[in-house]
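Removed: one protein chain of the complex. Kept in place: all other protein chains.
What follows is chain A.
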Amino acid sequence: MDQIRESLLKTSVATKKERFGKTITMAALILIGLVVISIFYFVASKGLATFFTDKINFWDFMTGKTWNPSTNGSNGKPQVGALPMITGSFMITVLSAIVATPFAIGTAIFMTEISPKYGAKILQPVIELLVGIPSVVYGFIGLTVVVPFIRSIFGGSGFGVLSGTVVLFVMILPTVTSMTVDTLRSVPQYYRESALAIGATQWQAIYKVILRAATPGILTAIVFGMARAFGEALAVQMVVGNAAIMPQNLTSPASTLTSILTMGIGNTVMGSMQNDVLWTLALILLVMSLIFNIIIRLIGKKGELK
């Protein structure tokens, strides 16, 4: 009797194991949460110091067109207008997404609808390989192939938004394609069958039913690609020209938030105004990636409701 009583009151081995497991997963979760929060805190405190400690006007920063943090302008204030980089980043992101989308959708349709066998056997591994190529390799190819090519056609140095777009287009294409493929594969087979069963051609079934059913997923794929393009630093930096001026046209040297950030961060002293403004650029990047994330969530939610 006492034995039973004791075994009921004492914690069993199984319970202990369960607690142990729960503690470990919880600890992992807390650790990750702390990392995210501290990154946000760190970047935000540094980035906002530009406005609070160095007393730079927020609006001047966002809309100023001259970037030269080490010298003061004629009005005696530091020249820290981030608009050229913001413009450069957005131009390259949007342009590369616009160019990549039709190719991605076309490839994905071929892989899932027109030739699933060939698609799964050959194209799938190729695309997975492309995703895994380090960005420095893309940048290097851009530098040695794309830049001279654009120089020979449009003149100028060849560095600029157009080169950046071409390189990023190739970089985000596999990401957007493979996500679009996943979306198209998840469109129920009976949509295809019932479209064909009432006399649709294969093409009509694809663009009237399948693409329409897959629209939320395809949009998510595009936004994902844009997020990747927006945050890409190395490859873009190698081909964009890194001149912190407003892009005059697609082939004049320009810069992006990431390229100025990577170029400048080693040359400034921590805590100085020159350093703080770079943190502000980082903060803009962080906020933008947050916004891309929110957009993806919203699209996903809307897709669920239908």
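Note that in this section a residue touches a chain if its C-beta (ideal position, glycine included) is under 8 Å from a C-beta of that chain, and two chains touch if they have at least 3 such contacts; residues count from 1.
Methods note: contacts and distances are computed from a predicted model.
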From the options "Anti-sigma factor antagonist", "NADH-quinone oxidoreductase subunit K", "Phosphate ABC transporter ATP-binding protein" or "HupE/UreJ family protein", the chain left out of the display has the UniProt protein name "Phosphate ABC transporter ATP-binding protein"
The one of A:51, A:90, A:154 or A:191 in touch with the missing chain is A:191
In the whole complex, of A:43, A:105 or A:213, the residue touching the missing chain would be A:213
For chain A, residues touching the missing partner are 117, 188, 190-201, 204, 208-209, 212-213, 306
